[in-house]
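With one protein chain removed, the remaining protein chains of the complex are shown where they sit.
After this line comes chain A, so read on.
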Amino acid sequence: MISRRGLFTAAAGVGATAVLASCGRLSGDQAAAAPAPAAGPIFFGVSAPLSGASAEYGKIWRTGFDLALDEINGAGGVNGRKIELLWEDTQSDQKQSVPVAQKFAGDSRVLAELGDFASPASMAASPVYEKAHLVQFGFTNSHPDFTKGGEYMWSTSTTQQDHAPELAELAKSLGTKQAVYYINTDWGKTTWKLYEEHAKKSGFEIVHSEAVQADGSDFRPSLINGRDKGADVLVFIAYYQAAALLTQQAKNVGLGQAKIALPSSAYSPQYIALGGEATEGAQLIVRFHPGDPRPQVREFVDKYQKRYGKQPDDFGAGAYDALKILAWAVEHSDGTREGVRKALLEGKDIPSLLYGPFAFREDRRVTTPKSTRLVVKGGAFTLAGA
C-alpha cells in the first residue's frame, strides 16, 4: 500500500504537470479566442434576473428586446444576418453573473453582452468581459464606477451624478422641508450621497433622511419620523415597488398633504397601479416618457402598446434602445468583438430612442439631455405644467 504522503506528493506532481501543460490558459488573456463565425446569426448574451426577487425586471427587458428583435430581423437583420439572444438567468446575483460571463466569454459566437440588471452583479463580472475583449453593455447600471471597470464597459443609463441634483431641484420646487428616504442598496446610497451634496451646496432644508430596506414592506415607523419633523416634501430614492409602498404608507400615517418627488427609476405604470390614489400629484423626473412627441418615440410607444397592451416604462424603453444600439454597432463593425467596441467608440451619430443621435463620452456613458418632469394626474403620467 502506498503511503498517504506518497500519494499526496504524486498528486502534487501531477498537478504541477497539469499546470505546466495548461500554461496558456493560466495567464488569463483570452483575447486570442477563436474568431467569431462570419456567417449565420449574430449572438448577443443577456445576463439577467429571470427568477428571484428581481425577476420582474428581466421580464420587462424581454418585452423591449423582443420588440427590437422583431424590427431588426423583420427588416432582414444586420448585414443580412439575423440577431439572436442567448438568455442566462443570474437572479442578478454576482455568484451567478460571473460564471455566466465566463460562458459568454468562451462562446466565440457572442459578439456583445447586455446586462446585468444590478450594478454589483455587473461589476463582479466586468473583469471577465474585459479580459475577453467583449463589450458589456450594462444599460441599467447607474453606478458611477461601472464603466470605470475597463474599456469594454459601456452604459446608456443615466448616472447618479446627473440625476441626483435634478431630483433635489425638483424637490426644492415642491416645498421647503424635505424628508428623503433612500433604499439601502449601493444605488440608493450613492444617489443619496450626491443628492445630499447638492442640497447642502444649494442650501435646501432636509429635515429628515433615512435609509430603508429595499425589500422592506412596512415603512410606517420610518415615515412617522418624517411626519413628526414637519416634512412637506417626501423624496423616495427607490424603484417603483418600494416607491409605491412608501407613497401609500405615507398617506396612511397622515402625510397625505406632503408633495412627493421621485427619480426616474420609480417611473413605471406599475408605480400608479401599485400605489393607487395615493400617487396622485406625485412628481417625477424622467429621461423617457411615452408622451414625447418625437416621431421615433411615437412609433415605439404605439408598437409597444399594441403588442403588450400597456405603455412602456423606463426599463422597457431602455432595453429596446440598448439592443438597437448594439445592433447598430455590429452593423458598423468588422463583425468582431473588438469591432463592436470600436464602433461604439468612434460612432458620432448613434441613433437612439432615448437620446436621439448621440456619441458616447470618454467615460463610455451618455450625456443625458435635460430630463422631463412628469406629474401623476387622474391616474396617468402627464407632463408637469401641461
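Note that in this section contacts are C-beta pairs under 8 Å (C-beta built on N, C-alpha and C of every residue); 3 or more make two chains touch, one makes a residue touch a chain; residues count from 1.
By our rule, contacts and distances are computed from a predicted model.
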Checklist line | Undisplayed chain, where the name is taken from the UniProt record, one of "Protein ImuA", "Cation:proton antiporter", "RNA polymerase sigma factor" or "Branched-chain amino acid transport system permease protein" | finding: "Branched-chain amino acid transport system permease protein"
Check: Per the definition of touch given earlier, which of A:120, A:290, A:312 or A:347 contacts the omitted chain?
Finding: A:120
Margin query: Considering the complete complex, identify which of A:50, A:112, A:297 or A:340 is in touch with the unshown chain.
Written below: A:50
Notebook entry, point to check: Which one touches the absent chain: A:185, A:265, A:283 or A:372?
Noted result: A:185
Item checked: Contact with the hidden chain (one of A:76, A:221 or A:379) -> A:221
Check: Residues of chain A in contact with the chain that isn't shown?
Finding: 1-2, 4, 7-8, 10-12, 14-15, 17-19, 21-22, 25-28, 30, 50-53, 55-56, 58-59, 87-89, 91, 93-96, 98-99, 102-103, 105-106, 120, 123-124, 127, 131, 145, 181, 184-186, 188-190, 210-213, 215-222, 224-225, 241, 244-245, 248-249, 251-254, 256, 270, 273-276
